[in-house]
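All protein chains of the complex are present and in place, except for one that has been dropped.
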Amino acid sequence: MSSTDVATVKKFLNNPDDLVPESLAGLEAAHSDLLRVDLENQIVVRRGAPTSGKVALVSGGGAGHEPLHGGFVGVGMLDAACPGAVFTSPVPDQMLAATKAVDGGAGVVHIVKNYTGDVLNFRLAAELAEDDGIQVESVLTNDDVAVEDSLYTAGRRGVGVTVLVEKIAGAKAAAGGTLAEVAGIARKVNAQGRSFGVALTSCATPTSGGPIFEIGSNEMEFGVGIHGEPGRRRERVKPAAEIVEQMTTAILGDLDAPSGSNVLAFVNGLGGTPLIELYLVYNDLTKQLERHGLTATRNLVGNYITSLEMAGVSITLLALDEELTMLWDAPVHTPALRWGT
Amino acid sequence: MSSTDVATVKKFLNNPDDLVPESLAGLEAAHSDLLRVDLENQIVVRRGAPTSGKVALVSGGGAGHEPLHGGFVGVGMLDAACPGAVFTSPVPDQMLAATKAVDGGAGVVHIVKNYTGDVLNFRLAAELAEDDGIQVESVLTNDDVAVEDSLYTAGRRGVGVTVLVEKIAGAKAAAGGTLAEVAGIARKVNAQGRSFGVALTSCATPTSGGPIFEIGSNEMEFGVGIHGEPGRRRERVKPAAEIVEQMTTAILGDLDAPSGSNVLAFVNGLGGTPLIELYLVYNDLTKQLERHGLTATRNLVGNYITSLEMAGVSITLLALDEELTMLWDAPVHTPALRWGT
Amino acid sequence: MDAGTVRSWMSASAAAIREQRDYLTQLDAAIGDADHGANMDRGFTAVLEQLDAAEASQPPGKLLLTAGSTLVSTVGGASGPLWGTALRRAGRALGEEVEFDGPQLAAALEAALGGVVELGAAAEGEKTMVDSLAPAVRTLREQLAGGSELGPALAAARAASEEGMRATVPLQATKGRASYLGERSIGHQDPGATSTALIVAALEQAISRGA
Partner (left out) sequence: MDAGTVRSWMSASAAAIREQRDYLTQLDAAIGDADHGANMDRGFTAVLEQLDAAEASQPPGKLLLTAGSTLVSTVGGASGPLWGTALRRAGRALGEEVEFDGPQLAAALEAALGGVVELGAAAEGEKTMVDSLAPAVRTLREQLAGGSELGPALAAARAASEEGMRATVPLQATKGRASYLGERSIGHQDPGATSTALIVAALEQAISRGA
């Protein structure tokens, strides 16, 4: 074990309990053209929502993964986001308020990352919304191949693919897709995407103040989650090319993407890894893809689903077809993802 | 002093000396629609450059500040970037190669952050370019109010305003501005912008492997630079609202922005601070602006000029007029900044 | 036992969780995401506020329904819906009665456990709060059926819940966040089982004090 300073991890904070609402207030101040924040319900809502006849997309989960989800509220992506406390699933009341705020009569898709807390709270929220006469389809993301999907786990975690689901399903909804179609494309993206994460350091939640796990100065967590959940195993740090090879092998061992396929290659920073390293990882990834006969016809490199200040990286590969590519390319205008508008 | 682990800071790396070229190769692979990388000269060049008759913009500096500058090469911003080794000014050969690669006959603006190394190397490069018959205008950015601009310093450092200069001058060049006009608007942005940075942790260069400075678990560097240069003083960590108040006071004490002015408010992460905190800082900043009668009619929140994995934040305020606002809003399409296209 | 019993139970639970907040969070840091103490504390703080605001005349079942709904609305995470549903089911089981006896209490707790299992689908041995709640409910039922007084029966139930809590240490988690760790979850005590033992102990305390 290293002698890392366990006392505190310093943060820009006022009262730790106010981090989420104060940050949301900042998000609204910076992007009032795109969204509004309902601080009482702690939800982020697209300006102009609800749009009559459009299927609405709502996602949410613990805070600490920014820009996910609030940074993806806007045109062509989410209609609302409900952030909980840091790393804590929001409560059904928030999800219900968000669902009501954006329902345009065509139904609402709940995009739920597969964690027990998120699943249970969204389940209660969907029941409440249906009691209110709103049609809800829940789509679970569970793309993390670091976790075995078996009787012995709560199933795979939802990680990087969630960003891609939100973008692509958002485009489908913007294009006039029905509730079943939007939910269908979201499930397709989830089915065709797989992720794997590696962390070099732990993050620290604002309330605890210290790192969630101790890690030696030569160690990495292989298969880490986005909540500081330790990975499946601890390994010695290796050259990036080897790490990326192992990650790619784990992903491709579980993804139906034969040689010759096109993929969307998503290199995601977990918050504390500088961009210069993310592009280095992307470079190593392109070599691995080449080795497997895959072409990255689309890509995304940056911090999109983070774990506070954790140093680490996740890779998500999504097998692309024409439909998904077209929806990926469709215009999007949110605080964190923008093109075509 | 804390007991932070000084042994190593872990990174995604192969050979530390290859970080910059491997990262550039990744940048090119991810954004080949926008730019190409000349690895021999270690420069990033806009696809389609040179554009005949268009004034070209070249910037550069030590690597480790990504996305600055390579991530700003594209349409409506930089024509080329020359990154040096991490935190080390590039050499004149790179700047010359970049200048030659993008000159469209209308001259080239060199955007130079005010550090002795950058200034001297760009000076030699400009001489060489002029020997080759290329007209060069050098624009110095020196917006960091943490440094006194006096006989006793090398002058103020160029920091956050550099991003704004590159965007706005890039728009002027895209709009057909002459060499004098483009350089003029760049100097105007620099003259009307001021910045201040605070760090909670040190960064570590890949070659040294350890943190550049030691810092206690309750301390912050007030007025830090973007190369791990310690700030003017060490202080105890305070609530974010107080830190932001001090930063704003320092900036506004030196910026000609009377009550009633419009500003562009830029909250920049230094690399290791999570986005949730940047938005909290932005929220605190809006309160300070209000107190001073200023309105943030434009803003930018995110990691744009970083210092590897340093946890910290800088604030830049730019006094806006109609011309600058219009140029800021003009289309831009680069890996790190994109709108309107 | 009456509404006052429920109020003292909730107060004692809130106090115990407040006191053990950091410990619960530490347990969760080891095999989860370091928020269990904060989650439960936030929830029970809100519960006390709601109960303070509730009319004095409300029957115990109604108070438990309010407490459960409050947990659902304020906790989040896995524990919020689970403990929230548990208390709601217990409240529903008590119905509109103004007083309740030992067997009614046992039935209410059984309903609570049923709600947890229905929602979370965990059986005993999966390293969750069920490992602490199920033995407590079973023991209370058995002790009462065997003719025990309520006091000793509750003491036995508390002991059983604590034993169940400790017995989670060697288990490998197969539900909840800790299951992602696979074998690395072995050797750590489950945070949810721990807070559950606190809540069961608070019940014993509330009733023995009231007696």
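In order of appearance the chains are A, B and C, and numbering begins at 1 in each one.
Operating definition for what follows: a contact is a pair of C-beta atoms (placed from the backbone, for glycine too) under 8 Å apart; a residue touches a chain by one contact, two chains touch by 3 or more.
Note that the structure is a prediction, hence the values are computed from the model and not measured.
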Query: Of the chains that are displayed, which are in contact with the missing one across the whole complex?
result: B
Residue touching the undisplayed chain, where the options are B:84, B:177 or B:272: B:84
Task: Consider the whole complex, including the chain that is not shown, and state which of B:59, B:99, B:121 or B:303 touches that chain.
output: B:121
- line: Sole touch to the unshown chain from B:207, B:249 or B:297: residue B:207
Task: With the missing chain put back, which residues of chain B would touch it? List them for me.
output: 62, 84-93, 115-117, 120-121, 123-124, 146-148, 151-154, 157, 205, 207-208, 212-213, 225, 227-230, 232-233
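Going forward, only the chains that are shown with their structure count from here on.
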Whole-Å separation of chain centres (CA-atom averages), chain B against chain C: 54
Task: Find the geometric centre of each of chain A and chain C from their Cα atoms only, then give the gap between the two centres in Å, rounded to an integer.
output: 32
Field: In chain A, residues with contacts to at least two other chains
entry: 86
Task: Two or more other chains in contact with one residue: find those residues in chain C.
output: none
